[in-house]
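Contents: one structure, followed by commentary.
Left out: one protein chain. Kept in place: all the others.
This part shows subunit A:
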Amino acid sequence: MYDAPKLERNVDDRTIKFSARNVHVFYGETEAIKGVDVDILDNTVTAFIGPSGCGKSTFLRCLNRMNDTIDICRVTGDIRLDGHDIYDRSVDPVQLRAKVGMVFQKPNPFPKSIYDNVAYGPRIHGLARTRADLDAIVEQSLRRAALWDEAKDRLDQPGTGLSGGQQQRLCIARAVATSPEVLLMDEPCSALDPIATAQVEELIDELRQDYSVVIVTHSMQQAARVSQKTAFFHLGHLVEFGDTGQIFTNPHDERTESYITGRIG
């Protein structure tokens, strides 16, 4: 698939959001990602699965250049968003991160009010010209994150006072408030109970209408439930990438099969 001639790939470009080629990531001397090629499609949920320490988070963090904040981290290869190299000199990582939002494993709302949490991104990027604009963005984002009904009466209360599941949805609202094109989620449900997890999963499915979503998860069931594409990482390699149905029912690589059936991990 990746060796396809250039011509064919260009045809696919219409729906490809991210395309990564020959990506290597080093932490100092150790190589955490060893040559990954992958295409992430628009309006699709892509799941990254694999055993702990295989480099899922590392690769995910390459996509919005969060790795830049780690001194010893070095990224080589080619990662393009809509055909533009995101590691190009001319690209400002700060602007990139407004376009490629991120939700973290542990809910991490700012110790500010719910309103200010959501409004923070639009404020620093100057997305709202008036207070009414900002109010509208906040409401819309909270609705997107299915938190509006619970939060609308307590917008001025601290975001840290919400329950864990609500906090995570607040973080999602905060991420979508900057109208990103891609949403990266690193194990967004690992700190949540099953009910909150179900809510967030439902949310992810809805977000797919507007965004390309990449989700790292340790739960096979979750990957199977929410994603259309699945990528299996192992020891820094992208072992297999394809339709979720195919990966879970008919994996081509035996490592994928062992992992899915629970023999490695």
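One rule holds for everything that comes next: a residue touches a chain if its C-beta (ideal position, glycine included) is under 8 Å from a C-beta of that chain, and two chains touch if they have at least 3 such contacts; residues count from 1.
Definition applied: contacts and distances are computed from a predicted model.
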"Sarcosine oxidase subunit gamma", "Stage 0 sporulation protein A homolog", "Lactate utilization protein" or "Phosphate transport system permease protein PstA" - which is the UniProt name of the missing chain: "Phosphate transport system permease protein PstA"
From A:Ala32, A:Cys171, A:Val216 or A:Ala231, residue that would touch the chain that is not displayed: A:Cys171
Of A:Phe26, A:Tyr87 or A:Tyr120, the one touching the omitted chain in the full complex: A:Tyr120
Residue in contact with the excluded chain [from A:Val25, A:Cys62 or A:Met102]: A:Met102
Missing-chain contacts mapped onto subunit A: 64, 66, 69, 71, 94-98, 101-104, 106, 108-111, 120-121, 124-125, 171, 174-175, 177-178
